[in-house]
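For this view, one protein chain was removed and the others were kept in their places.
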Amino acid sequence: MDVNNKESYEKGIDVLKKLTDEHGISMIQSYKDISPEFTEMMISFGFGTVYTTGSLELKQRTMLTMASLVSQGAFEQLPFHIRAAINLGISPQEIVEVILHCAAYAGFPKAASGMRIARDLFQELGVELPGESS
Amino acid sequence: MDVNNKESYEKGIDVLKKLTDEHGISMIQSYKDISPEFTEMMISFGFGTVYTTGSLELKQRTMLTMASLVSQGAFEQLPFHIRAAINLGISPQEIVEVILHCAAYAGFPKAASGMRIARDLFQELGVELPGESS
Amino acid sequence: MDVNNKESYEKGIDVLKKLTDEHGISMIQSYKDISPEFTEMMISFGFGTVYTTGSLELKQRTMLTMASLVSQGAFEQLPFHIRAAINLGISPQEIVEVILHCAAYAGFPKAASGMRIARDLFQELGVELPGESS
Amino acid sequence: MDVNNKESYEKGIDVLKKLTDEHGISMIQSYKDISPEFTEMMISFGFGTVYTTGSLELKQRTMLTMASLVSQGAFEQLPFHIRAAINLGISPQEIVEVILHCAAYAGFPKAASGMRIARDLFQELGVELPGESS
Amino acid sequence: MDVNNKESYEKGIDVLKKLTDEHGISMIQSYKDISPEFTEMMISFGFGTVYTTGSLELKQRTMLTMASLVSQGAFEQLPFHIRAAINLGISPQEIVEVILHCAAYAGFPKAASGMRIARDLFQELGVELPGESS
Partner (left out) sequence: MDVNNKESYEKGIDVLKKLTDEHGISMIQSYKDISPEFTEMMISFGFGTVYTTGSLELKQRTMLTMASLVSQGAFEQLPFHIRAAINLGISPQEIVEVILHCAAYAGFPKAASGMRIARDLFQELGVELPGESS
């Protein structure tokens, strides 16, 4: 890793510590076997630079991320960011509302996939599903 | 559920009864645990309003739906609508032609995924594959 | 042009004669200056092979095409196919219903762009807008 | 318009009054000439139902909307929602940060188109560009 | 199969023999049970016509194909083309660089899915991962 980006890399790790736990950081770093450069770019540029530039809070950025992933159908990374949302104190109800908002803007099929992924993850984590208490 | 939309909801259930069976309706309603609002919107707005507005027939709408799903790569919902197509009397050959048409407009890779999903479903349902008799 | 595909090319021209007029065929052929191969493939493969394989009618194919274009946001080719729809006897109301169907499956923004394009074209062609008489 | 949805329609108009001005509402209603049904659905379902379901604030929803539009490349509707953002008190700097966030998640080209559209609109509205004072 | 396209079909098989092995050709031909027409079009048009038109080399075309698949999120066909890349002598490191390039142009989430698929395939094939030796 280029020493030039060491500061960004450390800022990225700091952001990741707020979004995820040791397991999540290991998951991001596990891309090192296929591409150390890609791993470094995700951490230094993605989390270290984009997430720390400007005034938006981490909660806002994580909500925007979920909307972006659902709207472009990039579902493989959605569980990581739903976990991050929970870690940041975004409620399961709010997570569901973000996905529901995308139903109007990106169509029901993508929202339905997002809902299914959120349900699977909530169940895995033992989080009460937003619709169960209503 | 808002009484205001009760009529649309019932129209949606009526449409669903033509598209699917009890199992399919249960599948749609199973989203209630994660989001009763999303479930209500799919049924009232999606099936109850969009599907009942205007003059297009259910067969036409289901063919358009399959083309939309393949063209945007939203494959998770494709089996539900291929099942609906079969229930409405659209032949397996016609279903395959819809997906093949998308090869020209959305590229071979998305059409190939659609073909694989159709084959898996036809085999699960015991429907003779369109290419087997030719 | 490869003599091998001459038959497909002529079938493509025959399909185009049903979808469009001399002006439309010239428009398709105008890509020859940038790529004779691409032009030949559109006509021989797209219109000559895909459009003539199987049992779907031209009206059905044109409705599927409009749904595919709106759902993937490929709007530049939409006017050509809306014109084709009109030439085939699909009513302006039905064209609007195809786009509206996509609102549920691909979101309101893409449907709104489709509606704006349909309106612009209907006005250019002097076709009464579906909402004006209601 | 179906009396059944009158309440949702009025809720949609109320939401629109917070997002936009008379000119913006007229713009939404201008789709009536091409499709009164589509116009009614955008207002009743989109703004009247989706925007009023759950606990997210209008500011949050508008930020999610901008992220969804940029991420799926549906730029034609972006100016309407950037105007809404300004009306709701979201700063030009925050609007730019939402688009910048999408650079990481949906790539630089879509973010660049979003930036160009925001700049054009800010200049049209006489809003100082976020980069000019820095 | 139309004798008219026999030459293109044979050219397609010749291209496939350079891209893949018997197993890969069988995989492409396995679509015959669901749609002999689609299978024929993939081979005659896709591999027989598009891949043999013009001056680009097979290596270049395969790199473009990988970039196209990652950029549109059409991941199901990616393993076939990564295998083709390896068969053509494109190094695992170069394959990873193509996917990494897409991170900037189509966003990190699609690139991350591409990286995961490449890793899974390299491990299945016993290819040393590019990051392991560094």
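Note that the chains are named A, B, C, D and E in the order they appear, and that numbering of residues resets to 1 at the start of each chain.
Please note the rule applied: a residue touches a chain if its C-beta (ideal position, glycine included) is under 8 Å from a C-beta of that chain, and two chains touch if they have at least 3 such contacts.
Here the structure is a predicted model, which is why all the values come from computation and not from measurement.
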Contacting the left-out chain in the complete assembly, out of E:T20, E:S35 or E:S71: E:S71
Contacting the left-out chain in the complete assembly, out of E:L19, E:I34, E:I82 or E:C102: E:C102
Residues of chain D in contact with the chain not shown: 73, 96, 99-100, 103, 107-113, 115-116, 118-119, 122, 129-132, 134
Contact footprint on chain A, counting only the chain that is left out: 4-5, 7-8, 37, 41, 45, 49-50, 53-54
Touching residues (missing chain, whole complex) on chain E: 45-46, 50, 53-56, 60-61, 63-65, 67-72, 74, 93-94, 96-98, 100-106
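Everything below uses one rule, namely that only the chains that are shown with their structure count from here on.
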Chain separated most widely from chain A, comparing mean CA positions: C
Intercentroid distance (Cα basis), chain E paired with chain A, Å: 30
Residues of chain E engaged with two or more neighbouring chains: 37, 41, 73, 103, 107-109
Chain-level touch network, classified as line, ring, star, complete or other: complete
